[in-house]
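Notes for the one structure printed next.
Shown here: the complex without one of its protein chains, the others still in place.
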Amino acid sequence: MSSHGTHHEVAEERQSLWLLVLSPSIWAVHFLASYAGAAVWCSTIDDRAQSVDAMRLWIVLFGLVALLCIGIIARIGWRKYKFEGGDPPFDKDTAEDRHRFLGAATVLLSGVSAIATIYSCLSMLFIRNCL
Amino acid sequence: MKLQRLTTATITLLCAGCAGPQSALSPAGVEAERIASLFWWMTAGAGIVWIGVMMLALFAAKERGRGERSRGGRWIIVGGAATPAVVLAVLLLFGLAMLPDLLAVPPKDTMRIHVTAEQWWWRFRYEIPGRIPFETANELRLPVGEPVEFLLHSTNVIHSFWIPSLGGKMDAIPGRVNRLVLHPTMTGTFLGTCAEYCGVGHGKMAMQAIVVPKDAFAPWVDTMQGAVRP
Partner (left out) sequence: MTEDIQPLAEAASEEVRQGQEARLMKAWQQPTGWRYWSEVNNSIVGLWYTALVFIFLLFGGLLALMMRIQLAIPGNTFLSPNLYSQVFTMHGSVMMFLFAIPIFEAVSILFLPQMMGARELPFPRLSAFGFWAFLIGGMFLCGSIFFNAGPTGGWFMYPPLTSRYQPGIGADMWLLGFSFIEVSAIAAAVELIVGVLKCRPPGMRIHLIPLYAWYVLVAAGMILFAFPPLITGSMLLELERAFNWPFFDAARGGDPLLWQHLFWLFGHPEVYIAFLPSVALVAMIVPAFARTPIAGYKWIVLSAIGTGFLSFGLWVHHMFTTGLPGVTLALFSAASQSVAIPTGVQIFCFIATVYVGRLRSSVPMLYVAGGLATFVIGGLTGVMVAVASFNFQAHDTHFVVAHLHSVLIGGTIFPVIAAAYYFFPLINGKLLSERLGRIAFWLLFCGFNITFLPMHFTGLRGMARRVYTYPAGIGLEGLNLTSSIGALILAAGFGVLLWDILRPKGKDADSPRNPWEAGSLEWLQEMPGKPWGIRSIPEIDSRYPLWEQPNFVRDVDEGRFFMPDAEEGKREMLVTSIIDAKPEQCLRIPGPSFITLISAIFLGGVFIFPTFKMYWSMAVSGAIALGCILYWLWEGSGLIPEKEEKAIGHGVTVPLYVSGPSSVGWWAMMITMLADLTAFVSIVFGYFFYWTLHKDFPPASIAGPGWIWPVAGLMASLAAWALTLLARGWNRKEKAGWFYAGMGSAVVLAVFGIYALVAGPSQAAMNPEENVYPAMVWLLAIWAAVHVAAGIIMQLYCVARRYAGRMTARYDIDIANVTLYWHFVAITVAGCVAVMAGFPLLR
């Protein structure tokens, strides 16, 4: 079937479901930090009409960092997905198929997390101030 | 914008059932026009999407045993993920592009009306520069073609100030002062209502905005001044 080394890589002890939810968690961290940051920023300035370009820039920059991290996770997921060949659907009762499935799901969740993060950054395009 | 005016005018003509003195779909103000136009575009898009999805589903149901898995997979990727991602991004940009204007501070010399939401009626206090402030109850008179800045107050519970034909709504929250700017573009009488549940009288907390030509507004202010003791 597979070599001992491969068994080791897909053995249950080395797996967890945390990778699956890491990308959405990164989206959540970026989103909450942007919201909290904006709320605090807008509450501390005196004139809500003044320009908040710096804050917008931070949100976008932080968003790019988040996208980078999501990309890394997507890549890890991709490698699991493509583990030793194997085609979808990954529905056989083997550790390898379970590994590929988790990788594929990680890639998909990274995709939706990336889109949601991009949307957050896009939303900063038109807002100029705290009104 | 001209396109918005044209869209909403056409559709209001076609959809005779949409007209009304308290209707967001027969706009009489700048903000209401923009939002109504957005609504009709979104409705058209939603209609196309719904019909498309239903047709796809019907087609799928008829293809007994002949569908290929890879084709189905492509539908999931293209229909379920890629197309919505793009369409929603475009919608997001259009919708947000409108937002700053709806929230902007009006020019310095804009007429200001303080709205105090009571249980269950509306107190309007006009503050016109150089004139003594005066109050009306449940009835607003506004000059056509001029922006008006409403500052919303409440000393009791949360209410929401809404004149659909003129624009969107804004809440009156105890402890805060919220701002709503409206630009009436047509004369007439437009009805409004409270749009946040505020107790037993919520359903009857109506108001009306009478929009008059500019040269009829100043004389009205004079008569109101006559009613206010200096």
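When the chains are written out, they are named A and B in that same order, and each has its own residue count from 1.
Operating definition for what follows: a residue touches a chain if its C-beta (ideal position, glycine included) is under 8 Å from a C-beta of that chain, and two chains touch if they have at least 3 such contacts.
Not measured: the values here are computed from a predicted model.
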From B:Ala19, B:Ile132 or B:Val228, residue that would touch the chain that is not displayed: B:Ala19
Contact set of chain A toward the excluded chain (per top definition): 7, 11-12, 15-17, 20-21, 24-25, 27-28, 31-32, 34-35, 38-40, 42-44, 48, 52, 55, 88-93, 95, 97-98, 101-102, 104-105, 108-109, 112-113, 115-116, 119-120, 122-124, 126-127, 129-131
Interface with the undisplayed chain - residues on chain B: 17-25, 31-32, 34-36, 38-39, 42-43, 46, 49-50, 53-54, 56-57, 59-61, 63-65, 67-69, 71-73, 75-76, 79-81, 84-85, 88, 91-92, 95-96, 98-100, 102-103, 119, 156-158, 160, 162, 164, 167-171, 173-176, 178-179, 191, 193-204, 206
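Assume only the chains that are shown with their structure count from here on.
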Euclidean distance of C-alpha centroids - chain A vs chain B, Å: 36
Complex contacts: residues of chain B adjacent to chain A: 81, 85, 88-89, 92-93, 96-97, 99-100, 103-105
In the complex with chain B, residue positions of chain A that touch it: 49, 111-112, 115, 118-119, 122-123, 125-128, 131
